[in-house]
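What follows is a set of notes on a single structure, which appears directly below.
Every protein chain but one is kept in place in this view of the complex.
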Amino acid sequence: MTDIGAVKETLRAQRIETPSWAYGNSGTRFKVFAQQGVPRTPQEKIDDAATVHRYTGVAPTVALHIPWDRVDDYAALADHARNAGITLGAINSNVFQDDDYMLGSVTNPDPAVRKKALNHLLECVDIMDATGSRDLKLWFSDGTNYPGQDDVRERQDRLAEALSAVYDRLGDDQRLLLEYKLFEPAFYTTDVPDWGTAYAHCLRLGPKAVVCVDTGHHAPGTNIEFIVAVLLREGKLGAFDFNSRFYADDDLMVGAADPFQLFRIMHEVVRGGGLGPQVAFMLDQCHNIEPKIPGQIRSVMNVQEATAKALLVDADALRAAQRSGDVLGANAVLMDAYNTDVRPLLAELREEMGLDPDPMAAYRRSGYAERIVAERVGGTAAGWGA
Amino acid sequence: MTDIGAVKETLRAQRIETPSWAYGNSGTRFKVFAQQGVPRTPQEKIDDAATVHRYTGVAPTVALHIPWDRVDDYAALADHARNAGITLGAINSNVFQDDDYMLGSVTNPDPAVRKKALNHLLECVDIMDATGSRDLKLWFSDGTNYPGQDDVRERQDRLAEALSAVYDRLGDDQRLLLEYKLFEPAFYTTDVPDWGTAYAHCLRLGPKAVVCVDTGHHAPGTNIEFIVAVLLREGKLGAFDFNSRFYADDDLMVGAADPFQLFRIMHEVVRGGGLGPQVAFMLDQCHNIEPKIPGQIRSVMNVQEATAKALLVDADALRAAQRSGDVLGANAVLMDAYNTDVRPLLAELREEMGLDPDPMAAYRRSGYAERIVAERVGGTAAGWGA
Amino acid sequence: MTDIGAVKETLRAQRIETPSWAYGNSGTRFKVFAQQGVPRTPQEKIDDAATVHRYTGVAPTVALHIPWDRVDDYAALADHARNAGITLGAINSNVFQDDDYMLGSVTNPDPAVRKKALNHLLECVDIMDATGSRDLKLWFSDGTNYPGQDDVRERQDRLAEALSAVYDRLGDDQRLLLEYKLFEPAFYTTDVPDWGTAYAHCLRLGPKAVVCVDTGHHAPGTNIEFIVAVLLREGKLGAFDFNSRFYADDDLMVGAADPFQLFRIMHEVVRGGGLGPQVAFMLDQCHNIEPKIPGQIRSVMNVQEATAKALLVDADALRAAQRSGDVLGANAVLMDAYNTDVRPLLAELREEMGLDPDPMAAYRRSGYAERIVAERVGGTAAGWGA
Partner (left out) sequence: MTDIGAVKETLRAQRIETPSWAYGNSGTRFKVFAQQGVPRTPQEKIDDAATVHRYTGVAPTVALHIPWDRVDDYAALADHARNAGITLGAINSNVFQDDDYMLGSVTNPDPAVRKKALNHLLECVDIMDATGSRDLKLWFSDGTNYPGQDDVRERQDRLAEALSAVYDRLGDDQRLLLEYKLFEPAFYTTDVPDWGTAYAHCLRLGPKAVVCVDTGHHAPGTNIEFIVAVLLREGKLGAFDFNSRFYADDDLMVGAADPFQLFRIMHEVVRGGGLGPQVAFMLDQCHNIEPKIPGQIRSVMNVQEATAKALLVDADALRAAQRSGDVLGANAVLMDAYNTDVRPLLAELREEMGLDPDPMAAYRRSGYAERIVAERVGGTAAGWGA
């Protein structure tokens, strides 16, 4: 039997980080559709992230993206966040938006470009020192578009060298999260295309290097929850970048495309002891056509709902059915939890936390959306370039 | 036995259209890397296209993209092309880069937006009248990102209505090419996702509506040459948008990712009588990291090589093996042609046509690349927005 | 607001056909694991199908597979079914298990084999006359394994010829369901690989030819509900073969792999008026490792649950949100229905129908499983070969 009190306690303690860039404009290569009220500064992004936390209660940190969120005074930025009710989270490096990086950043055939890229990564650790961030998230767009374009193996050597330099620079309580991605923007090889490559590098680097699983970065048919289970077993799962997809790295709201998959992932997280602080739960999404703050609120709620369902799985009954080889019985235990409507439970929890039971409605009523449209006039709307 | 003279005659008559937008800058959602010497006007794009024709001899037309290539005087633009040694080809409509089109163009829930989109399509037919173009290529980015976002079926009704209006506006010698695409930029449904949908619409429209097969627009594992064979059998294959892909719509140089697939496609084209004028062979590619003019020259050569190999297939031997159920024998006949090195044959043909046998080297030696870098200073480099 | 009474009425009237072959042994190319109590005759398969109906109340017909279910006296077989409480449903042809069909059946290069295959199809219509079946389901394993092996286009001609002969043989109230499949057992081309090919053939044949959508037969990433919507719009959706898959044609229990997809499919069915008798809802699954009768019961329940959720969608609210371009609002209306736990509603409905509210438990308690294990000793267990 499931202890509802314990389930609530776990859900109350859950922490989901939203990304600063989700509040700015984004799009596809075809078009970035501008939205009104979009933040123009890192401070305004933080305000929006704080708004998501105000209505959900479980999103108390915001991830920064450098250089998009570069400021002169990170301590002041951290103060701004604290005053808004949240704190700064992971630092995301960006070595893909400079013309120098056309053929790669840390794996570029040109040593001068590699050095430039590495310097940026090291600067990110400096920023972490200033912001008090624990995690440095590394995603590399590095790769090649054509067979023969560069030496696949040598690029691994270059990557290892850069990662090692960054690792050595980390403080005792800092971590490096290495993210993998099958393709895009590189179209033939990607230098960290799969969890195996990320895992192999992290293993050589040491305990402070862990893998970040972006749920949109796999080949069709990949069983993501299996990877989660294996990485937890190996002690190398460091973080999630949550989003959802139907085709490629669509970056839709997490839980929107395949809620059952999200549930299965959370089931393996619960099973493998991954709900503690060693695994960071982060969103990494692009709200191309939907309003951004509600998009984040809905996403946080979707993660909560999947977590709640995973916590409701009757572990004893499941284990008993599994041990006895009862295929349908074991599946039914899992499906019973999935088919449960957990929205009343979460509404109840929110009320206990002093929140509105319906975060979407509460945000809508708050007038925040209208306020930012009215106030954020002039300036340059934040986007992937700024 | 294959008649080499006839093979050469067919290759000499082949026509491959290059797209004006391939000469401008392009990229992914992550970054558009600027290149030097990129055209700033439709005229300069035409000059580059003419250069590709000068060295290959089989690319005598250039496709335009409206509004990227909008000019006041299309007759003058046609003159410019003629003076450069080529003519204007298909007109490509663009109803995806206006903020109004965030939720669709001709399938938008808002009738005012639908009207605006339709007006653009009709304007494109006006331009065709002015340029003397035969083909209007229609690609719609329309679709939805989330289940429930819009009514899938009603969007088909709206699409049919718009297509019908465009069809009625076509002149006697004009055609409508309807392109399909699995996904991107829409991530849940695309309103014309597959050949079946395009085919069904074209069938209802009439003989002037035909399907355009973009080789990068299919689900993983799709057998493209089968679609080619079926559409030719139905008399509904109107054009190719050639490019190649490893993952999604990567838009790499045609023949770069899977040259055997390109050969198989050309085999079905030859088999199905598709080498005549009723099937337009067009490139639709993005040279994100490679130089643009050489990228087009190489692509034209790749199509030529695949065509040459397809023409070398010993049709009698193939048919005999197929009829007798000789699996390995029939496959071997096809592979014999594919494994033939056709580069000497094509070099010979080029010399007979008064061309340099090595177009890539000839272009390199010509100094054109250095000249455009020196001359095209100032102004705004052409790209997907202009 | 949804009218629960009307929802129940629709659910009560729903009909889901189970396939005789689901009660026999099945497996992969690696191994068929034998189970105890498996039927040895068509009559015993019918008894099992009747058992599924007894506990679900919505599975009153069973599909036959010829020659696996060949008997001397089909009228007697129909009587057997009626006595068991069900009737005979669709007739499934089988032209893939004879050594003659190695290179194809109706598309075989050898005319003698084509004739043999056609005769079998015509025999199936004779059987339909005897059983009173409305639907002939045609699935062809025909295709090729190697490029060049056979002429892709000519195979279409042969296919069209055979279909036409079958069509002409159909009675006024009989239909031909043409099923498509991406691959397996053919590995290079399949002669009916996608809905477009099936649709094109059915269109030429006439109104009695309609398409059968098997939910496991698509390329990765294919949006099945889109196809459903388009086929309903064209009046050419004739049937579903339900099952679920993670990778290829896995033939798992419907709703087991992606329950949200099944819901989206049923949403388009409801939206497109597909719940009437013109669309046959059939299961086509292989219970390789799970017990067969409970596997069917669970599958029927899964279809019911997805249907119930689709019926709960607030159509007015959805339309209003869609029309106003409210992306998140429209998605939320759909998700509200999906997130509802419909098991209590279905339990209630079953009690109203005089059934046990929990069919799985009721079957378990019934002793039927133990009885068939005890009784079905000796003989040859039914499987894909018999």
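Just so it is clear, A, B and C label the chains in written order, and each chain counts residues from 1 on its own.
In this section, a contact is a pair of C-beta atoms (placed from the backbone, for glycine too) under 8 Å apart; a residue touches a chain by one contact, two chains touch by 3 or more.
A quick note: this is a predicted structure, and the numbers were derived from the prediction, not measured.
Touched by the hidden chain within the whole complex are the displayed chains A, B, C. Only one of the listed residues, A:Q149, A:S164 or A:Q278, touches the absent chain: A:Q149. Checked against the full complex, the one of A:L170, A:V230, A:M353 or A:A369 touching the unshown chain is A:V230. One of B:T51, B:N243 or B:N331 touches the chain omitted from the figure, and that residue is B:N331.
When the missing chain is restored to the complex, the residue among B:F96, B:Y146, B:Y167 or B:F246 that touches it is B:F246. Summary of contacts with the chain left out: across B:G238, B:G274 or B:G295, the touching residue is B:G295. Residues of subunit C in contact with the chain left out of this view: 26-31, 33-34, 96-97, 99, 101-103, 141, 145-147, 182-185, 187-188, 220, 245-248, 250, 252-253, 256-257, 288-290, 384. Residue positions on subunit B in contact with the hidden chain: 220-221, 223, 246-247, 256, 258-261, 289-291, 294-295, 298, 305, 327-328, 331-332, 338-341, 343, 360, in rising order. Along subunit A, the points of touch with the absent chain fall at residues 103, 109-110, 145-153, 156-157, 182-183, 188-190, 193-197, 199-200, 203, 218-223, 225-227, 229-230, 232-234, 260, 264, 267-268, 271-272, 318-319, 321-325, 327-328, 330-335.
As a working rule, only the chains that are shown with their structure count from here on.
Per-pair tallies of C-beta contacts place B-C first. The centroid of the Cα atoms in subunit A and the matching centroid in subunit B are 38 Å apart.
Shown for subunit A are the residues that touch two or more other chains, namely 220, 246-247, 256, 289-290.
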